[in-house]
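Shown below is the structure under consideration.
A protein chain is absent from this complex, but the other protein chains hold their places.
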Amino acid sequence: MNAPNRAGWKPQMPQGDANKQITSSGDLGLQLEEPLIFELASNGNCGVDFDAEATEPSAFLAPFIRKQPVDLPGLSEPETVRHYTRLSRQNYAIDLGPFPLGSCTMKHNPRLNEAVARLPGFADIHPLQPMDTVQGALAVIEQLADWLMKLTGMPAVAMSPKAGAHGELCGILAIRAALEARGDRRAVILVPESAHGTNPATAAFAGYAVENIPATAQGRVDLAALEARLGPDVAGVMITNPNTCGLFERDMKAISDAVHAAGGLVYCDGANFNAIVGKVRPGDLGIDAMHINLHKTFSTPHGGGGPGSGPVVLSEALAPFAPIPFVHRDEEGRLRLVEERGASELLPDSFGRMVAFHGQMGMFTRALAYMLSHGADGLKQVAEDAVLNANYVLRSLDDMLDAPFGDSGPCMHEALFSDAGMAKGFTTLDIAKGLIDEGFHPMTVYFPLVVHGAMLVEPTETESRSGLDRLIGSLRAVASRAKEGDETLKSAPHHAPRRRMDETLAARKPVLVWKGQPAPSGEPVPSEIGGR
Amino acid sequence: MTTYYTREHEWIAVNGDTGTVGITGYAQEQLGDITFVELPAAGDTLTKGAAVSVVDSVKAASDVFTPVSGTVVEHNSALEDTPELVNTAAETDGWLFRISLSQKGELDGLMDADAYRTYTDSL
C-alpha cells in the first residue's frame, strides 16, 4: 500500500473481464494504480529540510504578502519517490522496447550524455556569468556549431532555437528579414500537402499566408505544380527532405534552383536529417535554412514531450540575418557571446533575439557527446543502418500491409503503410491499439495526411535485427486480425494500464486541474474515480 | 419556410428575411463526436462564403461557411454546454446561428433537399 490516501481514492475495477480478478487495493500484481498527489497528501507536509529558521517578513513586504498560503500538498521523500516511481511504470519508453514512431525518431539515449550534462561545470553555471568564467561552455557551443556546419555543408548556424518548430520560426524570420532588406515584401510561403503541421503554423506565426502544393502519385513534391505557382509574391517554400512519406526528394536541387530563380528562398524541415546524416550534405542541395532536431538525429532524450533543441543552419544569403546571441572567437582566441545588437558590429542585420539567454545548453552537451562518440564515420553508419532497418521493415510487411509508395523505390528512414485492405470497419487505430497489447509502442498513425489511414514506421538504427523481427511478427499478427475482422481488436488494448480513453468526454467538458477537496484525515471519500 | 443546402454541407432554413443556419446530418456524421462549436456573435456582419464558425471534433476542426450574406441575429447558446446537439439534431435543435439576409438573391445558387441528397449520394 502506498502512502495514506486521505481522499480515499481507489481505481474502479474492470467489470466482467473473467481474466482479471478483483482486488481490494485496485492493484493487480505489478500493475500498480496511483492516486493524484492531491489525494495522497495533505497541506502541511514537507519533504525538504532547511538549514535556517523561517523568519517573519520585513515590514516593507507587508503590503505584498499573500492572504492565504499556497494551496499545495507536500509529501515526504519516500512518499514522493514512490509516487513517481509507481507512475513511471505506466509509461512505455524506448528503454523498454522499440518505439517506432515515424518522423519522431525514438532512438536509444546514451547514458554518457546524461552523465556529462550533469557535470557541475555545465549544469551549475549561470547564463549571465562573466564570459571569462564560462569559456568551456562557449567552447561546447562552438564545437557543436562546427559539427553541424560540417555535417550539413552550410556556412552558418543559429544555436538558440529551443525546439524544431522554434527553429522553423528562426529560418522563416531570417528569410523574411533577408527579403525585406532588399525591399521585397513577398507574402506567401508554399508548403507541400504532406508537411508537418508546424510548417504552415510557423509561416502563419511569422505573418505569412500559406498555400499548399500537391504531391505526385509517387509521394514527392510536384515540381511542375510548384514551378507554376512561383512568382513575385512567393517568399519561399518549406520542404521536408527526406519527406514525411519517408522518401528522398529527388528533385530537391531543381526545386531550390527554381525557387531561387523566382526570387524566393528555400527552407528545409530537417526533422528527418537522421536518414542522411554523414551521407548527404543539405548544403549541396541548394537550401537556405534547415533546423536540426538534436532530440531526433543526435539522440538527446525526448523526456515525455520535451525539451527539444532546434539549431538552424543557414546559407550565405541568410547568415547576415541570423538571430542573436551567437558565439564569436576574437583575435586573442577568447570566446564571447555576442548578445545585443548595439553591442556589436559583427552582425548589424540580425533579425533579433528569439529567446532569453543562449539556447538549450543541456542538449548541446548531450548532442556533442553523441557526435564525438560516433564520429564522422559512425554517423554515416547511423544513417545507413536507419535506412537499412526501415527498408527491412518495408519489405517484410509489404505483402501484408498496403504500402502506398512501395513501388516508388527504397524508403529512407521510415516505412509508410495504409489501412487499405482491412476488413470493413477496421482502421489504423485498431492496428495501433492491437500493437500495444503485443508490448510495443505503436507507429505514427494518421500522418502524413496525404495517405488514408497512414501508418508510419520508423525503427531507427538502434534496433537489433532480432528486435525488428519481433516487431514485424507482431505487426503481421495484428494486421492479419484486422484483415480477418477479429472483433476483439476493436476494443484493444486489453492488457495496458488503461483501455481506450474517452477523448470526446475530455474535450467536451475539459477538466484540466484537480478540483476535488481532500477529505479530513481519516474520512475516506466514497468516490470511485476521484475528483471528477 | 424553405430549406436550402450548400456543397460545403451547410443548410439554411429561410423564413421571410431571416435564415437559420446549421450543418447537415451528413456533415455531422463525417465529423464524428462534436466537442465544441465556435459561433459568430449577434451583430456580426457576414459575407457569403466566409468561414464564420468552427465545429470541432476530437481530431479535427472544420470551418463552417455562411451560405448567405447578412447580419447575425442570434446564435444557438445551447451549444456552449451541449455541442453534441449538432450530432443528435443537426438540422433542428443543433442549429448554429440566425442571420438577417442582406441579399436574398444569393439563395438562388443553393440546392434544395432533393438536389443535396443526390449530391451526397455521389460522394
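A and B label the chains in the order they appear, each numbered from 1.
Note that a contact is a pair of C-beta atoms (placed from the backbone, for glycine too) under 8 Å apart; a residue touches a chain by one contact, two chains touch by 3 or more.
Here, contacts and distances are computed from a predicted model.
**Q** The complex lacks one chain in this depiction; which UniProt name from "Probable glycine dehydrogenase (decarboxylating) subunit 1", "FtsX-like permease family protein", "ABC transporter ATP-binding protein" or "Multicomponent Na+:H+ antiporter subunit C" does that chain carry?
**A** "Probable glycine dehydrogenase (decarboxylating) subunit 1"
**Q** Write down which of A:36, A:178 or A:347 is the residue touching the left-out chain.
**A** A:36
**Q** Out of A:145, A:239, A:258 or A:276, which is the one that touches the chain we can't see?
**A** Residue touching the absent chain, from the options given: A:276.
**Q** Pick from A:347, A:432, A:450 or A:478: which residue touches the chain that isn't shown?
**A** A:432
**Q** List every residue of chain B that touches the chain not included in the displayed model.
**A** The missing chain touches chain B at positions 35-36, 38, 54, 56-61.
We adopt the following convention: only the chains that are shown with their structure count from here on.
**Q** Can you work out the whole-Å distance between the CA centroids of chain A and chain B?
**A** Centre-to-centre distance between chain A and chain B: 38 Å.
**Q** Under the stated contact criterion, what part of chain A meets chain B in this complex?
**A** So the residues of chain A in touch with chain B come to 446, 503-504, 507-508.
**Q** Give every residue of chain B touching chain A within the complex, in rising order.
**A** 33, 35-36, 56-59, 83-84
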